[in-house]
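Below is one structure, written out as structure tokens; the observations come after it.
Below is a slice of the complex: some chains, not all, each in place.
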């Protein structure tokens, strides 16, 4: 009951969660580096506020939805009274205490350290969505978006994908989708695709930034109009990228949630593999993107390497423990081309997404999900999910055998459901915010932020939004 | 003797210590972001120098004072010869080696990894004090302040509060203060209040920065006179805040000093709780402060969210493992209002403290200490301190029962002693430095730093201080 193994897993998960939190710092720097100079403040503010709002809403609502008492496969729950009484310490303690939890039908995932880890991922989802809406949205809109995402929309997807009773879950102990369940270990779908789709609707409903498409035909969404602090911009982008790379070592290996042997499998081998595939996929994507764009445009661009790197990291998340390192290199290569293609597409359709969240997290997340259906290795799947498949057929990727088509189908269905649910939930929210006049800042303020403001205090004080 | 559990605790404590070290980077960025542009250099220098000076002085003097051979409850000691001979390796090794240490009456805390963790906290104390003195103090003054704080003043408080023979200590194996001892798990009092009081006397004795109060009646201590790199300032403040938030996961859960089961208690549950309460208190304070100031001033201010966040983190440190998560939200709410109030107060009394260290670390630290006396939960106290209370009454907060008044009294006495001792020790130091002309930079230099210097080299070379 008081086992050393639990302590080791706790330490592993907590420190992984702290690394996931580093993603917030990474997104903050990356978005600030991508924003026009005068908007850094807005961008920076939203990062801190996102993380804080997510903590409160994930605490009150989100965690119960994701990993609460099993209910119907769609969402978890506490009893209605329990929901209202979460502030009641005794119940809350029982609810979260893993020791007592073992004796009642609640979820063994419902403990404090999983809460910390999952909150940090929820904050990452909100940060991805915020990035796509940067520079023209009100603080109120960010708060509403973060609260709804972390309190309800993302937890529902977590429940589907990672909860043993979720209908998409590979961990499911009952009937699995297509007999195999959807494999999304570290959230190419649940985290990145969710965040990107939320950001997509936000960006569409906000509309592009003023002067983004018509002034000078710039072909780079992140092009600054003037560069007041030369070199500072790329510093922020690169530092943000390196911090995100670091944070990915929290989210990918950490998503195993433990490192001690389980079901006679040495989980440390699984965790180690996640660290290797993450590194290689990111590196391959960075190099591919850098050289491909060098050939296409005739000049080196630091943002290409950074953008490619992040695309590779997003793509490898779904299958980080079930693909092989050499296959991860291939995945990184494909992710870079996916990014190059969708970058063009986004320009063509006039989507203004300052940090390219939709391309990086959406397109590459989708690629990662489907790639698992093609190249997941049976051995590695068995290692990763332990006895989950003990009395059933272990799935593998389609390219390893015709029976792999079931896994591919499950991945595609899962992806479609993530996209559909996020769209159905988030688009109405943004439309309502727009109707209420709380979505976009005024034209005067947007113009003011683009020029050099005469107000000395402007720099660290946002304008008079409602 | 060569136990796996010890290794796990060692890894946990070391990595927690590394996160505590991240606080240095956080304080550096936060202070640089709060300083006027020309003073970033001074601020940055002092951070590195503080950490280095603290390492040397904490090594030679501090650690022996804090966790040396028990002596009189006021301060630990080595024999006088041992003090002089710390460079003598054999004695030093025996002194620090935990294996041999078990066989003699010295402190089991006296081992290398505790040294690393405690050094990092000592550096944090020095950084807090330095922040309050920023922009107008000499490098020499910072060195003297850091050396004295880390070599003597702070270790004495550590000895009182955390050493099993300290007279305030809840870990005490003899008679405890008020029968219960003072609960200050991660240093709302011992670290933050100490640093803030040291900084308070430094700031008072230095006097305000030139032009701080009389030029334009600015109501924000951190207002820059001109903003040469727009957006850069808020970037630094936010990044500093996020790094501090990260570092707090080292100091709060890490202060348990281990994660493996102890005295039949699963310490990982205690550690996990610390991570949750830390997150929630910080988040609640950030949101409260952001919205409260929005209502009061009619505009959003990113520094409000950051300031509130840090206030909440400071307040929750004392009781991070003994209060409940829902209560931590309440504490965060109170911390934000405490900050708002003391901000006004500091303006009213003309205290010039560029990073608001006194308000954030002092007022919120005091709040955190007293809050434990109100809302510590008996169950959680028992879990946290293991068999410490095995044959005595376990304390609880006053709001949980009338017998909790003893704990509240102990907390208040402890807070008063921390304030008193730090004042008595530090104020004379600053007065002596002022008399020796080593405290404040010259008026010419201060003016030079405020304007744009004509000297190209000025940027990275400090002036001709004595």
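Chains here go by letter, A and B, matching the order in which they are written, and residues are numbered from 1 within each.
What we mean here is this: a contact is a pair of C-beta atoms (placed from the backbone, for glycine too) under 8 Å apart; a residue touches a chain by one contact, two chains touch by 3 or more.
Since we're looking at a predicted model, the values are computed, not measured.
*Asks:* Copy number of the whole complex, given 2 identical chains are placed, is what?
*Replies:* 3
Assume only the chains that are shown with their structure count from here on.
*Asks:* Rotation angle, subunit A onto subunit B: superpose the C-alpha atoms of these two copies and give the value as a multiple of 5 degrees.
*Replies:* 120
*Asks:* Rounded to a whole Å, what is the gap between the Cα centroids of subunit A and subunit B?
*Replies:* Inter-chain centre distance comes to 34 Å.
*Asks:* Within the complex, which stretch of subunit B touches subunit A?
*Replies:* Residues 4-5, 8, 11-12, 15, 19, 223-224, 226-227, 229-235, 237-239, 241-243, 245-246, 249, 253, 259-261, 264-269, 271-273, 275-276, 279-280, 282-284, 286-287, 290, 298-303, 305-306, 309, 324-327, 329, 377, 379 of subunit B touch subunit A in their complex.
*Asks:* Subunit B touches which residues of subunit A in the complex?
*Replies:* Contacts found on subunit A: 1-4, 6-8, 10-11, 14-15, 17-18, 21-22, 24-25, 28-29, 32, 37-41, 44-45, 47-49, 51-56, 59, 86-89, 92-93, 96-99, 111-113, 115-116, 119, 139, 228-229, 232, 236, 452-453, 456-465.
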